[in-house]
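Before any comments, here is the structure.
Note that one protein chain of the assembly has been removed; the remaining protein chains are unaltered in position.
Our next item is chain A:
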Amino acid sequence: MPTRRRSSISISGRRLSGQRVHAEASQLTLMREETHTGDHFLTPAQLEAVFRTNLTTGLTEEFAQELLESHGENKLKELRGTTHWKIFRHNLFGWFQCVLWCGAILNFVGYFFSGNSGSDSGHSGKEYLYLGCVITATIVGTGLFGFYQEAKNMAVMSGFEKMIPPNATVIREGFKKSIPNSQVVLGDIVEMTAGEIVPADVRILSCTNFKTDMSSLTGESEPIKHRPECTNTNPLESKNMVFFGCPVNEGSARGIVVATGEATEMGKIAGLVTGLEKDETPIAKEITHFIKLICGVAFTFGIVFFIMVYMIQKSWLAALQYMLGIILANVPEGLIVTLTVCMTLSANNLKRKNCLAKTLQAVETLGSTSCICSDKTGTLTENQMNVSHLFCNYTIYDKTDHSHVSDHAYATLSLAASLNLRATFAHDTLNLPIEKRRIIGDASESAILRYMEINRSATQTRQDNPKEAEIPFSSAYKYQVTIHRMLATHNNYLIMKGAPEIVLEFCVKVITDEEDQYLTPQIKKELKANFTKLANMGERVIGYCDYQLPLSEYPLGYKFDTQERNFPLENLRFLGAISMIDPPRHNIDQSIGLCRQAGIKVIMVTGDHPVTALAISRQCGTITEPTAYDYAFEHHIDLSDVPPHIKQQFRAAVITGDELRKMSTHDLKACQKKYKEITFARTSPQQKLIIVESYQSLGHVVAVTGDGVNDSPALKKADIGIAMGITGTEVSKQAADMILMDDNFASIVLGIQEGRRIFDNLKKTIAYTLTSNTPEMLPFVLYACLGMPLPMTLIMILVINVGTDLLPAMSLAYETSESDIMNLPPRKLTDHLVNRVLIFMAYFQIGLIQFFAGMYCYFVVFAQSGFFPSSLLFIRDKWETSTATIKDTVGRSWFYADRKRLERKAQTAYFVAVCWTQVSDPEPEHRQSSNCIACIDFSALDNNRHFIAPNGVSRAINTNTHNYEVVNVFVARASIVVAIRNKYNNSLTDKDETRDGLTVEILILECAGSLWAPGKECSRSTADWIVVAIESVPTAPTLWLVGFSRYKSNKAYPC
């Protein structure tokens, strides 16, 4: 075993270093895998052999030096966030910018072109030059603006550096010495004490009361108490492993280094965070799509025009120049400014709401989010244990239920809980309100102290009844005992607390409000059932029992000896229990409710235990439906004993890391599709990443919220990573795209709203901007094909695009959101920012109106000066000749200078008309496109109703044969509402009816956006949609009445 192990180390070492040179990508793949070394299984002797070290004297200096050279320093990869250069490149050479650059270059080409050949296309060379310069200026200007905006939010944040201790204590050649942490090598024997940070991944050899805070790796806030024995196959859960970067809370330990640098768990996370690349943001995708469309349109028009001009003028050069003009007319030069400004406005808007977006595009990404993977601890919860329930007198009381304070059992329990506490308030914070005081002590004691101080003034009680003796908590006997001198009764009072099942064994009686009862097996069972109930709510339960020490035997001043145990620890009286949980943040359920209402999946991904995770999920509202766990609790069986056919029926699930490890990618996807509500528990950082990627491959736009180091790979990979500003670690903030400065989940909801609004507004902006393309383009057609004096010059196009259009387009960014913006499901990826409909509308409807308006003004100006429309046709060549004179309708002859002045007047008229129609443009109302999945043939609204599903299948429903009739079919805001009424009792129904051997099942699945329940009214005013399904026997489903829902619109339901 040891030899095999050595070889595997050397192989993997070589492979790793080889790949570091060749393929960065495959190294990343390695990091994604949770590789387990198995070092925690080995005995100290085996470890000694494997790492060629000595457990007492440590490594020799030479060998340590050799190892240092072969394995590298014990350092983490520098976490580079987005560099300034990257932001700069992104802002100046993004897709859109590249198209504009091409436009600018085309202009410069046009400039040299026309310089050589003389201007024949209606534009002088100078115009091309100006246009090129302005486009360049626009790109550079907006690019720098965007760069400034993004760089501003990119305050330099330190990554992993903080987590690395400067020095480590190692034993080498038998001597204890302090060396720089980077010098620690595999096989080093290290010593750690409280206050230090673990120098590398260490297997513990011996320890005393050694506790580390592994929250950065597992997300678990509670310090882990370590033991030298292996307790779990998973090294992360095995008690004899401590990891690089985790602070030591208590105790001291001695261990052997089993991994250093990037091979450590922390190193893998750092490597992942650094190596992972984000996909394109949705808005970037949309802009790419837009550019493809606009380029398609520009080139189509350009080529059509090229052919047209060539047919008419028979000159390649002229045709090319015209084509250039047309293409340039289509490039929306000003749009980039508008887009940047709109997004900046939104980002600043959100910043005011304590939501700092690190990139401008992040806001929109949040708006198109369809799935939020949220960390539990610190994000959904407060990351602070709090008392949630008290149990006494066979009753479970809520923490807010203060009506029983004076009851005997309750009062005794409170007294005991207040006294038996090691935790105290930190002296310097005593003047602060209780919630803000710092507490010295572990999480559960702090919770009890805080609760008791607020409700029962614990400090006073503790001063009145001083502690005489104490047996501190130990994992060996799992209880803690204190003895107090009581002020009221003047005797000594013994209190024991600990795991409830344990302390119950010390008891013979149980306190009730009336009298003490003797414990019978029956009572014990009942008590234990209550403990389980509390535990099943994900809460940590602590039991209390007491004993009034008789004054005769133990007078005041009696010397209690905790070593000798000169006091009884049996025949105690059971008082009750206190349960604690890390509670969800205030109003988190409302925020999550809003997210779900907005059609966004909220998935909890946590490192915590499944039961706790489930309880918190339920409280937060991420899980509302029963799960297999609930079934197991209800039937008092093991989770594994839940029958598979019942398991199949659940729509919600808790999936643990261990289960996840056994699943293939396909299985995971199937699970994610099958379950509406999922909570992932006991997940490792790598698994979080896998979950996120899996959702992304299902077509979701995934937002990840988290605060810990363990969330950072997922934060980085997510479409938008959201870190917590107060509780979040620096690493998570570095990896995230957005930071919630107040840790308030509700800000996410605001962000989503803002993001959706911005998308809608950008749609309006683009629609607005595009409309002016037609009136910019068609003048060239008239000029080239009909020989009319040019109604619009290139410079004017420029003035419209980057001048007059800018402000109105920007003003659309201030549009308030539609009222139901948070009731619509998230934008589908097929629902584009710019689609064909919008292009058609902009070019062929509104654009044409503008063109006609402009032409009318153009003709008016000419006619008033004597050129009637008929006299303007086919005069281009003469018109442009400086020596020729042109006769107008009245018979006057016009010289070049005069008619050019007239032409400018007409161009001005055209320009003003276009601007004016632009400004008074009917605001294009582009709502999220309707996903009406069924069309109703209204002509056939008789008893044989035809519903035409989008696949073209029309089915007749003969409602006469059933007890139902369709009473109301109407279209309400892009969805179709079908109300079905039971003919006999006049109610909307979900009852099963049997008739003629057909099972008819009516499922009114959804009504006004929420689940329909019998008795809930779906009136025309409240119903957005009802999903109705009527079904007969499955073999002949002749009678389907459809589901029309915007959620399920990609499926076709027949009717």
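Heads up, the rule we're going with is that contacts are C-beta pairs under 8 Å (C-beta built on N, C-alpha and C of every residue); 3 or more make two chains touch, one makes a residue touch a chain; residues count from 1.
Keep this in mind: contacts and distances are computed from a predicted model.
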{"item": "Protein name, per the UniProt record, of whichever chain is missing from view (\"Protein transport protein SEC23\", \"Nuclear pore complex protein Nup85\", \"Sodium/potassium-transporting ATPase subunit beta-2\" or \"EF-hand domain-containing protein\")", "value": "\"Sodium/potassium-transporting ATPase subunit beta-2\""}
{"item": "Contacting the left-out chain in the complete assembly, out of A:Lys176, A:Arg565 or A:Arg901", "value": "A:Arg901"}
{"item": "Residue, one of A:Phe425, A:Tyr479, A:Phe859 or A:Phe911, that touches the chain absent here", "value": "A:Phe859"}
{"item": "Contacts of chain A with the absent chain, listed as residue ranges", "value": "645, 648-649, 844-845, 848-849, 852, 855-856, 859-860, 863-866, 868-869, 877-878, 881-885, 888-898, 901-902, 905, 951-952, 1001, 1003, 1005, 1029, 1031, 1034, 1037, 1040, 1043, 1048, 1051-1054"}
